[in-house]
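Reviewing the structure listed below.
Removed: one protein chain of the complex. Kept in place: all other protein chains.
So, chain A:
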């Protein structure tokens, strides 16, 4: 098989702040193959956006420190590419859509002019062909009467329509990789379902690989083939989507699954939240990053950081958790039924008490 479209290897990213370096990405390995849809899931602040924005080097120069590590796109390390080359890639081979389309659209320019400008930068269509293409793109993303809507300004469109415009723009040059960062988080469920359906259909039709970033595991279930779960700057579990949902291996992933409301669960069942707060990435703990919130933790979890290793069910399923790994000092969670056994209640009480005390510094 040829090299993957995107291959991130042991990538680090720090933000310089008054409090020292915030290690937002701490040794991430992630692969997206041609035409594949992959999920990147985790709570707010765990480094998802920092990771994907690094692919296009979109982070503020003043504070972001890229590396060590590699981000290879088509087998070239983007961290070594000159600025001009980066700009060609963005919008060419790689396009990005964000959570809030209002911040990425120009408020004083019509939607049509913005897509036209984008096309002009990346193609050599003439005016007439460009106009036809804009109309084609808008109708492709389900915007009714595109000839009229292209003359509208962003504020005249609803949130869902603006997100469709962003997708139209992102797909206008038929990128090979689409980075979709929480694109449905600000939308109601009906619009979310519409936008996800649209993304699914289009990426399949255009054979676009997609990295779908979200804090909601339910969103990736129906959309992706593989999933990476991220916590506090690290990948803590990765698997094929079916394998991940069939046999999630570690307590953070269990926590995400247990806290998600599901129409499937018995009506009487209470939700089980993940208690506590993520660690401060300016001073992360020495052991497992999740230990401070983990109701199954043991001594070793607080002192030694587990590696990302093969999960007991094998295949490409990997997990960063002492309890889930079949190693001499670990393995106590293998075979645990996470739906039944929700951990040690005394540890849960400790975690609650600790977070009741904490106001996070910022």
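A few comments on the model shown:
Definition applied: contacts are C-beta pairs under 8 Å (C-beta built on N, C-alpha and C of every residue); 3 or more make two chains touch, one makes a residue touch a chain; residues count from 1.
Assume contacts and distances are computed from a predicted model.
The complex appears with one chain absent; UniProt names that chain "ATP-binding cassette domain-containing protein" among the candidates "ATP-binding cassette domain-containing protein", "Cytochrome c556", "Twin-arginine translocation pathway signal protein" or "Spermidine/putrescine transport system permease protein PotC". Only one residue from A:110, A:194 or A:336 touches the chain missing from this view: A:194.
The residue from A:106, A:259 or A:303 that touches the chain not shown here is A:259. The missing chain, though absent from the display, is touched by one residue of A:158, A:207, A:303 or A:316; that residue is A:158.
Annotation for chain A: contacts to the undisplayed chain at residues 43-44, 144, 158-161, 187-194, 196-197, 215-219, 221-222, 241-242, 245-246, 255-264, 267-275, 277, 352, 355-357, 359-362.
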